[in-house]
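Report on one structure; see the data block that follows.
All protein chains but one are shown in place.
As written, the chain order gives the labels A, B and C, with residue 1 at the start of each chain.
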Amino acid sequence: MELSEFKKIAIQYKVIFFDAFGVLKNSKGVLPGIKDMISFLKESDIDFFVLTNDASRSPQKLVKSYHDAGITEITEEKIISSGMLVREYIHYKVHEGTIAYLGTEDSAYYLQKKNVKLLPVRDVADYDSISALVFLDEEGFSWELDLNKTLNILRKKTMPVILANTDKTYPVAKNDVSLAIGSIANMIERAARKKFIRFGKPDTQIFNYAFNYKISDASITKNDILMVGDSLATDILGGNHFGVDTCLVLTGNTSPETYNLMISSLGIVPDYVCNSVVE
Amino acid sequence: MELSEFKKIAIQYKVIFFDAFGVLKNSKGVLPGIKDMISFLKESDIDFFVLTNDASRSPQKLVKSYHDAGITEITEEKIISSGMLVREYIHYKVHEGTIAYLGTEDSAYYLQKKNVKLLPVRDVADYDSISALVFLDEEGFSWELDLNKTLNILRKKTMPVILANTDKTYPVAKNDVSLAIGSIANMIERAARKKFIRFGKPDTQIFNYAFNYKISDASITKNDILMVGDSLATDILGGNHFGVDTCLVLTGNTSPETYNLMISSLGIVPDYVCNSVVE
Amino acid sequence: MELSEFKKIAIQYKVIFFDAFGVLKNSKGVLPGIKDMISFLKESDIDFFVLTNDASRSPQKLVKSYHDAGITEITEEKIISSGMLVREYIHYKVHEGTIAYLGTEDSAYYLQKKNVKLLPVRDVADYDSISALVFLDEEGFSWELDLNKTLNILRKKTMPVILANTDKTYPVAKNDVSLAIGSIANMIERAARKKFIRFGKPDTQIFNYAFNYKISDASITKNDILMVGDSLATDILGGNHFGVDTCLVLTGNTSPETYNLMISSLGIVPDYVCNSVVE
Partner (left out) sequence: MELSEFKKIAIQYKVIFFDAFGVLKNSKGVLPGIKDMISFLKESDIDFFVLTNDASRSPQKLVKSYHDAGITEITEEKIISSGMLVREYIHYKVHEGTIAYLGTEDSAYYLQKKNVKLLPVRDVADYDSISALVFLDEEGFSWELDLNKTLNILRKKTMPVILANTDKTYPVAKNDVSLAIGSIANMIERAARKKFIRFGKPDTQIFNYAFNYKISDASITKNDILMVGDSLATDILGGNHFGVDTCLVLTGNTSPETYNLMISSLGIVPDYVCNSVVE
């Protein structure tokens, strides 16, 4: 596929959905030029939202890196994280008992609910009191101790199990990745032979959440929305499935050298490919 | 889990989502008592919709079996099939060229669009003209000839591939099943090493479609909706994921003898279990 | 990896194991130069065997194509097919009743045993009499009718199920492939949720069979053997697993343009790579 200039593409839409990591920022921080690109959207009367498979930080913390880079237009209201979908799930489906979780204390932010107690897996003593178990983040617990404990909880007590981020790895440096909670949850799911509930792209629930709860202008249809991401298997597949146009950028998981090969070998086809959102 | 009486459960909700096969009908036709149950809902001012993983027949044909059984309340407007989601996908994402499909001519109903040509895989001659390929139904084509042709099309042309029904088998008699298009598509997906787009339960898109396009009363929230189905891995998992309450019935895929074992071994937990929707 | 000259590699070994398809022949017949290469081995006092994932034809038929090309050194004794492993399995493990099979009548050759009856799935009437079911070949039966019947037999009667060829596709023309019995068996295995017994590379049983039953010189160790094949995931992975040196050739499934990418992306590493066995 030929490369397009991002601004020429963006201007055809009323709303842009951005993935965060690999599109607006990377392991070193917000990418150069993002502030100007956001200003361009504002001048052009194009609204935008950030859809991120991140349940490790509260919206307040998620916006902080943008504000630190001087981008005040990215507010809490502009961010939809997979953690928020978990919060919605808890709201509708968990009414009592204790929610056990794997992740940092910070990530447990999304589980807070009246009459429901929260406990890291490590502190669970009474298995019968657990009404749900949530995989939030790969940090904040001992993999050896708490994963084995999680497996035994699941073998002894039947309950819904929620995965708040389906990513399998995440970049930690130029050439290094780390195992993400998605890989860990898949391992436990196989060992326990249970079916987990997964939130986050490519599942379309996060797109529906943004579309229904965040876009106030009722005249906007899926035709007016562009999803922009760096990952074919999450951002582009999910956006296509949801029914909006999709734009692959080459500043993250997919490289300029291999994007054509990746598109044809996976059979996941974006509507556009751009070098970045600032070119 | 203890068994509940369906009417006592239903009365707590404003809208019921029913699966069709195994809940309202089976291979012999509409189940006894469904007409009265639907009347009870009407009297109780409970709205309902039928959410079915069926892309083999048009809505007109889908309602016919109910009308033949004297149930005129189940109209085309009440039915949401996975075929309709494919139709929505085509509407937003396919604008030209030819859509190749596997399925009966009847199932191709859902693919119709202005400026887009439809061709069964068997009749495809020019691979470059194909803009999408859709698995609709396991009937209407030669498995030997057309599956091999499909595989070779996918190896030569990169395009979106859509699966309109993820069911792996379907019941054809008291003790017999047949391979459904979901199993066939999975086989081709593995052989071609591509990623397909899947519509139908447990994917939440069909629930969102019903929620957003069919429920006119804006005051209704997910708290007011009950999903009723006979399959843990599609109806109940999908309903839980979407965030509505769920009710398993034992008139189809899940039997009275094994439902407790199935719930604990899969870890998919309905909010209620009823023998049937008429008890 | 750098390319090597095949003869210079071969001369270091006492026994060569060849894959057939993509190495010695392709869809058009025996490759040019094979006759001379086999003569070279004979002159160099290097023994050889052909290890093939093929249960569709008897050894007599397998040698015919070589004899027609004037290569009389490839006799029945030189060929080990996955069908022979199935024959060994039947010998040791099936003692009575009826073996049901999917495949041509020719492929049923490998199932013959005293006191055991053979029936194509299509002709099975009494499910209780079936003592084993074998997937031999993708031809010789109706996919629609006999695969559905197979699935229902497996749901009703518990018995060992044997897959005689794990290949997922096979080449039928320069750019076309067909679904092989391996893909079909995987589909049925998932739908029936059973565990099948698989024969053929990369499983090491076929290498052990050749090593133990075909090599008469007791002084020969695994160090003296080279496996030559065109497929990383069957020939090379299986040879490495068995513990012999391995040589990838680029006349079949793996192309000169992509072999280095394939080796690094799969992580399956041959000891040598040659353009072909005749260069």
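Here are a few things to note about the model shown:
As a working rule, a residue touches a chain if its C-beta (ideal position, glycine included) is under 8 Å from a C-beta of that chain, and two chains touch if they have at least 3 such contacts.
Everything numeric in this text was worked out from a predicted model, so none of it was measured.
Partner chains of the missing chain, restricted to those shown and counted over the full complex, are A, C. When the whole complex is considered, the residue among A:Leu147, A:Ile225 or A:Val244 that touches the unshown chain is A:Leu147. Residue in contact with the omitted chain (choice from A:Ser4, A:Thr104 or A:Thr169): A:Thr169.
Only one residue in the set C:Ser56, C:Ser82, C:Asn148 or C:Gln205 touches the chain that does not appear here, and it is C:Gln205.
In the full complex, chain A touches the omitted chain through residues 142-144, 147-148, 151-152, 155-156, 168-169, 175-179, 183-184, 186-188, 190-191. On the side of chain C, touch with the chain left out of the figure occurs at residues 88-89, 91-93, 154, 158-161, 192-198, 203-205, 208, 212, 222-223, 233, 237, 240-245, 263-269.
As a convention for this text, only the chains that are shown with their structure count from here on.
With centres computed from CA atoms alone, B is the chain lying nearest the middle of all the protein shown.
The pairing of chain B with chain C is characterised as same-residue: of all residue numbers used at this interface, over half are used by both copies. The distance from the centre of chain A to the centre of chain C, each centre being the mean of the chain's C-alpha atoms, comes to 45 Å.
Here the spacing of chain B and chain C, counted between their Cα centres, is 40 Å. Residue positions of chain B touching 2 or more other chains: there are none.
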